[in-house]
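The complex appears here minus one protein chain, its other protein chains still in place.
Chain lettering (A and B) follows the sequence in which the chains are written, and residue indices restart at 1 in each chain.
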Amino acid sequence: MLELQRNVIFGQFVETGSVVHRMDARVKIAATFVLIVASFLIDDFLGFAVVLPLLVAIGVVSKIPPGYVLRGSQIFLAFLAFILAFQVLFYPADVPESSYLWRWGILSVSTEGLHTAGIIALRVILLYYVTTMLMLTTSLVDLTNGLELIFGPLQRLRIPVNELVLVFVIAIKFVPIFIEEMERLARAQTARGLPFDEGGAITRARRIGRLLVPIFISGFARADTLTIAMNTRSYRGGRHRTKLRQMRASPSDWLALALVIAWILVAWKV
Amino acid sequence: MQPDGTPPVLELKGFSYTYLEGTPRASEAVRDVSFRIHHGERVGIVGATQSGKSTVVDSFAHLLRLGQGQVFYEGEDVADPGYDRGRLRREIGIVFQQPDSQIIEDVVGADVAFGPTAAGLSAAETRERVEESLNTLGLPYQDYRLRYVHAVSGGQRRRVAIAGVLAMHTPVLVLDEPMAGLDPRGRKELLELLIKLQRDRELTLIVCSASLTDASLLCDRFIVLDRGTVVMDGPVREILGEADRLAELDITLPEPVVGAREMQKLFPDFPTDLLTEGELESELLERLGVTT
Partner (left out) sequence: MIELDNVSFSYRRGEPDVVPALRNLDLKIESGQLVAIIGQNGSGKSTLVKLLTAVLYPTEGEIRIDGVPVDREHQWDVRRKVSVVFQDPDDQLIMNRVIDDVAFGPENLGLPRDEIAERVHSSVSMLGLEDIGSRLIEDLSSGQKQRVAIAGALAMSPLYLILDEPTSLLPVPVAMRLISTVRDLSLRENMGVLHVTHSMYEAVLFERVVVMDAGRVILDAPPAEVFRDVDKLREVGLDVPLAASLAHRLRARGIPIEGDILNTADLREALDAALKSSPSG
């Protein structure tokens, strides 16, 4: 627990200089979007099995060490397992008597329950994986510019796209800072005799809970300073902004996007 | 070992540490750091930012992943399986650079009481400790015990953090950048207080800083770190004597030393191991032929 940063990678950007990093952000965001849609469309194990090699390929090409991603997802996976256990045990639908594997009062384990929970798990993991990979391989500027360009047309519906994108990007920027701060607090309080490196999971979770208030207080203070800093740098919403970087999608970027779409169609239809 | 056979209070043997080890963001903080600190010593661990000072401090109370054979408290390896980390942390009091991080309770009195209570002291003893600690730090018990921690000034919050550690009566007191963020008056007051405390309680005092200004008045010995390794270790005056080497390390030199280095351009043999303005003045007067 004193090394929280090793266990949470959400919001990190890791430069490896890979092909994925160099891809046009719009193409990456579009591909992410396609995969998110896929996670809702695909509803059988075979479909997910078809998607798997694509995900592995993205991971390999990005050159981000798989061990890092796995360890950084431990907390997320543990949480997911916890939620899914509930889903299985309290599976509400009427299922034929034959598919019950175990039953005790309102608690039960049935093949249907397991099947549903399995599909949900794969969906959530797919969602998590693609958004995490997007953040790991895309710098904040590219992410901002890409999202603004993609959602730009919504501006006509009076949706403040630029502001929303920047709020989202800044939220991402602060996640690692908060995690680092949480780690610092945990260390300092451990030194004072409130050990974060001892006790069972529930005790530790309770102790982490106590850190939320100070983290929020410092978070508000930081957000306040950042807002002032942005205003003094003449940030007044995105409308009049121009961009230093020009987005350029190469033919191979489009090809990669086409490949992802084709792959997903296959996975959906099998 | 000291001549009488007692082991050092703290000993680091080839201590190395890498943050986020095994990830693409890994960064080596310290490499092969070794030193011994004995009872009652007043040691400054100094170095520029990112020289590894805070990592060394965190190792003392086993706040990091530690391999065996690297950190010893009173001769015992703190990474041994079954070693009582709780006891270690009751013996080594650490005041961190940002006092906010170590404050646990919302109310001053309750926060200072946290350590003694957790250590199992009786209510009466705890109250006594809280009163004594707050008074020692110039935060009168009656006025401050019920104040909200977030409603007092930054300088006062630092004192609350120190009081919380003092209330534990630890034999070792470690301060990480104790003067950061204080204005000149606050620094002066805290400096005097720490000198008095160390003397009265015969503490082993460890001060961690990028500045030798205050550390040179608080300590007898400096351990100088540069990019994660120990580059100098010796009595304060001996280290200050090598001012040119220190200046290369981006460490803040004490003002008299800065003055002395300038005077070396005029008097090549001018010493730099000076602690006070008065010492610099008498060296100058001597060279100017004015008898003191």
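Following the convention adopted for this analysis, contacts are C-beta pairs under 8 Å (C-beta built on N, C-alpha and C of every residue); 3 or more make two chains touch, one makes a residue touch a chain.
No experiment lies behind these values; they were computed from the predicted model shown.
Asks: Touching the left-out chain: which of A:L70, A:L212 or A:A229?
Replies: A:A229
Asks: Of B:T23, B:T55, B:T170 or B:T252, which residue touches the hidden chain?
Replies: Checking the options B:T23, B:T55, B:T170 or B:T252, the one contacting the hidden chain is B:T252.
Asks: Looking beyond the chains shown, say which of B:S16, B:N135, B:S211 or B:T229 touches the absent one.
Replies: B:S211
Asks: Using the definition of touch stated at the top, determine which of A:V95, A:L127 or A:L140 touches the missing chain.
Replies: A:L140
Asks: To test your reading of the contact rule: which positions on chain B touch the chain that is missing from view?
Replies: 48-50, 153-155, 180-181, 183-186, 210-211, 247, 250-253, 255-256, 258-259, 261-263, 265-266, 277, 280-281, 284-285, 288-290
Asks: Could I get the residues of chain A that touch the absent chain, sorted low to high?
Replies: Output for chain A: 13, 15, 139-141, 170, 173, 176-177, 222, 225-226, 228-236, 240-246.
Quick note on the criterion: only the chains that are shown with their structure count from here on.
Asks: Indicate the whole-number Å distance between the mean C-alpha point of chain A and the mean C-alpha point of chain B.
Replies: About 41 Å separates the centre of chain A from that of chain B.
Asks: Considering only the defined contacts, which chain A positions touch chain B in the complex?
Replies: 2-3, 5-6, 12, 14, 16, 64-65, 67-68, 71-72, 184-185, 187-195, 197-198, 210, 214, 217-218
Asks: State the interface residues of chain B toward chain A in the complex, per the touch definition above.
Replies: Per the touch definition, chain B meets chain A at residues 19-20, 22-25, 58, 61, 63-65, 85-86, 89-90, 92, 94, 96, 98, 100-104, 114-115, 118-119, 150, 164-165, 168.
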